[in-house]
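Contents: one structure, followed by commentary.
With one protein chain removed, the remaining protein chains of the complex are shown where they sit.
Order as written gives the chain letters A, B and C; numbering starts at 1 within each chain.
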Amino acid sequence: MIHIDNFKTIVDKYNVIFFDAFGVIKNYQGLVPGIEKTFEYLKEQNKEYYIVTNDASRSPVQLASSYHKMGLHAITPNRIISSGMLTKEYLYLKVPEGMVAYLGTEGSAHYIESLGLHPMPISEVNDSNIDQIKALLFLDDEGFDWQQGVNTAVNLLRKRTIPAIVANTDHAYPVTIHDLSVAIGGLAMMVENIVGKKFIRFGKPDSQMFMFAYDLIRDQRPISKKEIVMVGDTLHTDILGGNKFGLDTVLVLSGNTLPKDVDTRITSTGIVPTYICETAVVEKDMF
Amino acid sequence: MIHIDNFKTIVDKYNVIFFDAFGVIKNYQGLVPGIEKTFEYLKEQNKEYYIVTNDASRSPVQLASSYHKMGLHAITPNRIISSGMLTKEYLYLKVPEGMVAYLGTEGSAHYIESLGLHPMPISEVNDSNIDQIKALLFLDDEGFDWQQGVNTAVNLLRKRTIPAIVANTDHAYPVTIHDLSVAIGGLAMMVENIVGKKFIRFGKPDSQMFMFAYDLIRDQRPISKKEIVMVGDTLHTDILGGNKFGLDTVLVLSGNTLPKDVDTRITSTGIVPTYICETAVVEKDMF
Amino acid sequence: MIHIDNFKTIVDKYNVIFFDAFGVIKNYQGLVPGIEKTFEYLKEQNKEYYIVTNDASRSPVQLASSYHKMGLHAITPNRIISSGMLTKEYLYLKVPEGMVAYLGTEGSAHYIESLGLHPMPISEVNDSNIDQIKALLFLDDEGFDWQQGVNTAVNLLRKRTIPAIVANTDHAYPVTIHDLSVAIGGLAMMVENIVGKKFIRFGKPDSQMFMFAYDLIRDQRPISKKEIVMVGDTLHTDILGGNKFGLDTVLVLSGNTLPKDVDTRITSTGIVPTYICETAVVEKDMF
Partner (left out) sequence: MIHIDNFKTIVDKYNVIFFDAFGVIKNYQGLVPGIEKTFEYLKEQNKEYYIVTNDASRSPVQLASSYHKMGLHAITPNRIISSGMLTKEYLYLKVPEGMVAYLGTEGSAHYIESLGLHPMPISEVNDSNIDQIKALLFLDDEGFDWQQGVNTAVNLLRKRTIPAIVANTDHAYPVTIHDLSVAIGGLAMMVENIVGKKFIRFGKPDSQMFMFAYDLIRDQRPISKKEIVMVGDTLHTDILGGNKFGLDTVLVLSGNTLPKDVDTRITSTGIVPTYICETAVVEKDMF
């Protein structure tokens, strides 16, 4: 029923490629086999590329370094756009100074520290400091005790009218081929529902994510949205968000969306990619 | 604006009184002061009464015993209708045998054991026994590690098409005068949202809760819904559920709904009690 | 993958059969072919049966008469339990007198009139009578102009704190083999969302619907839920509601759920019928 396109043919039609990370470039076992050939081809062809990822657990430098360790050197910090960076921009513009409480690892708090704000782990929030907290960030599902952390977050937001920012819109993420973990976006959704306040969410499918990458290019040269294609494995984030921002989109079947389900899922969600490819790998002999 | 009624005058008009527990009879500090006088009056006047509670953490015998320890002997196990009892009835009718996984304390598992089913704490679910599990129960927010328990529940329900039963519909409950804790109903809502399956919920405002109490009376004598009044402190559970079941309702201001908010809350929710009283205490000199 | 059961074998195991109407007994073309044989068999075998339907557009007498016209005389008014009857019981218990505004046909208003209340079509609500209205009923999607009716309903509920009752929980219903119409439950959901108040809904899967039928039997003789089986074509109403009430359930594939989808739908919703049958027809040669 569905038409499977050749990824190289698609790449040849655009000047800029946006890639989702998980399910496209890497998975729980490491790099998607052969993906380095894609980046060789992109360089050879002088194409621009960016990684657009709902990951606020680490800084772009740390994210890039994790690709380098796996042997992929083409991904440099300046090519990574993360929902963490949008969170940082928000703090820069809207929270000039003070304490910012967070749920996540110590590492995830670098977005707060790098602005000169004072990060406070949710476990340390108590009656003596609650009045000095200027914002609450949901950064990562690791690094804190869920029961203590979630309950403290609920009571902090009931007592204080401060912004609550969710730096990752995903509700769950794969940890093995069979298993999911609830993501910080899932915990944040529960807290939001209980306190009844409106949270601020950064991450695909929200267009602010795409705009951030688009603006980076635009700062250097004129660009039209027609020159860009978004490549992702998830209909509800990568494809919906890319479509809404006005980009052409490629759904790859190497992650969240399985070949046997793709037809049903497109029909039932109404989210239609411009192209469908098995993977984002450009085969060597195709060069 | 609002009219405050005298609780004794209301009691005099009905033959049967349904009481919510938390915020009406007891709070985080113990019994609501003077509430024993209400039950003395009910006995004197030969009125029937039942406690209708979203509490699945303990058996009716344990719940009654906790009132006795606080000095209130009028509440006996046969007068307690809990969402745990509906869960037990469901298991009795729909899960004839096998293992039932649960999130909650060991104590909350008595509903499973008392039917001859085999309770399995969520922490013990693994690949070797997952295929033998017949149902998953959300019983209590205590007794398990949230991160491990919630993630195991998510993966169990993704792998197995079994019923998921929530024995307490509340999303949060008060632990001190200032603080809430997320209830098992809140965690279950997050898991349901992530796995995308339909859970079965027992507890007010669902009418099955009221029907259970109504049926207990009806087994002994003819009864009309017009003879019953429901007394509670929460618009969304006690009052909405009582109204929908066709009962007259009393909102008391000794718990969840504060005197200063009652007017706004009724108008904004559209949930209107038949009467509003400060507390459910019948003053001695009123006898 | 799925096991298809023989409907006669199932019927033989129970004393009481609850049938959904649309998709089980009738469809947009008339009776399901052969369904009259089922009712002959039920009579022969002395089985009790009830029609449990989310239909508030007509009275039980009118509904029964529509079956008689199609040639099915086994369905008499006393065997029909409709969400309209629950609405009527609610009005009887909670709205003693006065004007009741409604969206629906004049015919659907008989539930209001038969109680001595004064029905007022939504088109006649205006500033001069708005203060006398005691409740708003959503009865049927026909009989009024949608734009005028929906806007009047929104403003009525913003100005007056009165109960809003939805007599049919369905959001849409089939009008031909290819086409749906939005049902009054769909319009009510939109109005509820806009005014932000809590509506009261009657109809499957809510257990009050099953309880009403159960109570009719119980008034005459002792009955256990284990003696009853619910037969329906829709997982989210008939099967979910039947399961939750503690009944065994039969999904038939003659309506909403197509044979090719049944496996996926059960897995994705987690709503599992006890049995699956092609239709509810008992073949003659099986007697």
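Keep this in mind: a contact is a pair of C-beta atoms (placed from the backbone, for glycine too) under 8 Å apart; a residue touches a chain by one contact, two chains touch by 3 or more.
Small disclaimer: the values here were computed from a predicted structure and weren't measured.
S.K.: By the document's own contact criterion, which visible chains does the hidden chain reach in the full complex?
M.R.: Displayed chains contacted by the hidden chain, ordered by label: A, C.
S.K.: Looking at the whole complex, which of C:G186, C:G203, C:G246 or C:P273 touches the chain that is not displayed?
M.R.: Checking the options C:G186, C:G203, C:G246 or C:P273, the one contacting the hidden chain is C:G186.
S.K.: Among the options C:K8, C:K47, C:H171 or C:R265, which residue touches the chain absent from this view?
M.R.: C:H171
S.K.: Sort through A:N243, A:T257 or A:T279 and give me the one touching the missing partner chain.
M.R.: Missing-chain contact among the listed residues: A:N243.
S.K.: Out of A:P119, A:P163 or A:G203, point to the residue that touches the absent chain in the complete complex.
M.R.: Among A:P119, A:P163 or A:G203, only A:P163 touches the chain that is not shown.
S.K.: Pick out the residues on chain C that sit against the missing chain.
M.R.: Residue positions of chain C that touch the missing chain: 141, 145-147, 150-151, 154-155, 158-159, 171-172, 178-182, 186-187, 189-190, 193-194.
S.K.: By the contact criterion defined above, which parts of chain A meet the unshown chain? Give residue numbers in ascending order.
M.R.: Contacting residues on chain A, toward the hidden partner: 89-90, 92-94, 157, 161-164, 195-200, 206-208, 211, 218, 225-226, 236, 240, 243-247, 266-272.
Here is the rule we use: only the chains that are shown with their structure count from here on.
S.K.: Have a look at where chain A meets chain B and say same if over half of the interface residue numbers show up on both copies, different if under half do.
M.R.: same
S.K.: Suppose each chain is reduced to the average of its Cα coordinates; what separation in Å results between chain A and chain B?
M.R.: Inter-chain centre distance comes to 40 Å.
S.K.: In chain C, what residues contact two or more other chains?
M.R.: Residue numbers touching two or more other chains: none in chain C.
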